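As you look at this complex, bear in mind that one protein chain is not there, while each of the others sits in place.
Labels run A and B following the written order; every chain starts at residue 1.
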Amino acid sequence: MSTPLIEIRSAPHVKAPRTVEMIMRHVVWSLLPICAFYVVQYGISALASIVVVTATCLLTEKFFIRTGTQSGQLTDYSAAITGLLLALTLPPGFPLWMGAVAGLVAIVLGKAIFGGIGHNLFNPALVGRAFVQAAFPTSIATYTPSFLTGRFTEFIPSSVAWPLMIPADTVVWMQSKQLDALAGATPLAKWKFDGVMANAVELLTSLSGHMAVGPAPALVLLCGLYLALRRFMDWRIPVAILGSAALTAWLLYAVDSTRYPNPFFMLFSGGLILGAVYMATDMVTSPVTPRGMWVYGALIGLLTVVIRYYSGLPEGVMYAILLGNAASPLIERITQPLTFGRGAPGRSREGTPGYVSRTDADAAIPKKRFLRNKPKK
Amino acid sequence: MNSFPGTGYEGKNWTEFMEGIWERNPVFVMVLGMCPTLAVTVSAINSISMGLATTFVMAASCWLVSLLRHQIPKEVRIATYIVIIATFVTVVDYAIQAISLDMYEALGAYIQLIVANCLVLGRAEAHAARNAPLPAALNGLGMGLGFTLGLVMIGGVREILGAGTLLGFSLFGANFQPWVVMVLPPGGFFVMGGWLLVFALVRARRERAAVAAQET
Partner (left out) sequence: MSTQNDNPPNPLPAKVGDYGLAADAASEASPAQITPTVAMIRTLGLVSLICGLIIVGSFEITLPAAQANRRLAAERAVFKVIPAAKSIAEYVALPGGGIEPRVGAGDTAIVPGAVKFFAAYDAAGQLAGIAAEGAAKGYADTVRVMFGYSPACQCVVGIGVVSMRETPGIGDKIITDKDFLANFKALDTKVSKELAALANEIKVVKHGTKTQPWQIDAIAGATITSRAVGKGINEAAQMLLPRLVPNLDKIRSKP
């Protein structure tokens, strides 16, 4: 795009160079320490997983941009974020070919069919993860313990499965390393199926060895704090999610402390912190109104705890956020701020402009670019 | 396309027959009868059986409706069509029980639900009631086979990914990792959506070519 000499625009006249690309770039930077720690935890399998998933996302994005069916550019970093986040939510020993499928689905079903960046209804990374969760339920529940010796020299055997083939059984591999099968269960699965609870502080730092956990919650919080301070992310959403999850968990814990785990375990286990900080705050799929953000976050936090306690699955963050995404247009509609000069709620709302959706607001941008070589009229 | 001056009756019948297979494929173009399409297509053999059952019902009921079209008063025509369709569905139901009980279990209630398939009633009302028995039956047969084709295209993909087999033959060996989602209901929607996308692409390309041809 060539820069015009004089640009005439209506308000707001934004001075700071806060382009989409710049925000996305900062998110990627803030994700890099988390990825690095993840690689330290799980070795080359995690590295390979991150590389393959991200590469698949970028290639798919590139394809759809080239065919002209999707808006946005490859250089806006959004596909890279999708890839990195997706890789971080998958088990480290997840077969690489399944990771590629997840990346492909994330971009195709999560983003491209809606029209690209800014048009998607759901968080693409979670769409990809939801697909592989439904397609390969066994593999996605197979975790391996962190900080194993020799993790930088050998792959977790399940990672390097042939495409379309069943991955090798990690239980046998773990036995050869003198680890029992339970070491491969995530803290949440252990709690759900065996009633064993992990220490909340250990979960927070994830530094003690041989735990099957994702990226360290403390590090995620730290990186999230950076983004929130630089205003690249709205602090309300993570605060609302964590607050509502903690409140729900604490209420249940207060009612029956033998049946329900303590709220700190709930907060620091699984992907709740990562989801709250990086997934739910996706600007496209979360509400724009401040009040809406509180409602949205509270909904996700509540749903997460409810799914974890009462469903067949040990982890519920993914579905909670996807449901929150689905509800966010509705939340925006009911939390529209009053137009200046109009009456308070409850009085006559006649004449108030109705809800303006994002699609309507930038209706000039989405063009049907399906036919690239349109015949000349 | 409907007038073939000079050509015999065969060309006409051929058009009637082919209409349902491609031009107005019930699954991918008219998007009718989605309930069985999404529900029973977990494997190619299920799709074929369901498709052929529907084909028989369509061809037979279109033929009978057409045969009786001058006798049926318009006030009670829907009731009459439903009775005729239900009859042939019952026949198919018995026949499948006699052929294979496993198939009967696999298709479940969807055999009986052919009665409620809007495709069958739609063709009886829109086509068979206004045409002679032979073209009506041929059109019903074509529509039914088009429906079968659509079902098999969905069922084949779902079986290949969901079980690694096609018509029961293993394609990738014993080590294949099944994509569980494909045999669950969401798989039906994914594959259906994928095929609709392909058909839309083909149509868009054709229309573009037609416009280009007109202008030159």
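Simple rule for what comes next: contacts are C-beta pairs under 8 Å (C-beta built on N, C-alpha and C of every residue); 3 or more make two chains touch, one makes a residue touch a chain.
Small disclaimer: the values here were computed from a predicted structure and weren't measured.
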Residue touching the undisplayed chain, where the options are B:Thr37, B:Thr54 or B:Thr80: B:Thr80
Touch criterion as defined above, residue of B:Gly51, B:Pro135, B:Gly155 or B:Gly188 at the omitted chain: B:Pro135
Residue of B:Ala98, B:Ala174 or B:Ala213 in touch with the missing chain, whole complex considered: B:Ala98
Sole contact to the chain not displayed, among B:Cys35, B:Ile48 or B:Ile72: B:Ile72
Touch residues of chain B, complete complex, unshown partner: 1-2, 12, 15-16, 19, 23, 30, 64, 68-77, 79-80, 83-84, 86-88, 90-91, 94-95, 97-102, 105, 121-122, 125-127, 129-132, 135, 139, 162, 178, 180, 183-184
In chain A, positions touching the absent partner: 137-138, 141, 193-194, 312
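Just so we're on the same page, only the chains that are shown with their structure count from here on.
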Touching residues on chain A, where the partner in the complex is chain B: 95, 98, 109, 131, 134-137, 139, 161-162, 164-167, 370-371, 373, 375-376
In the complex, chain B residues that touch chain A: 164, 172-173, 175-177, 179-182, 184, 186, 190, 204, 208, 211-212, 215
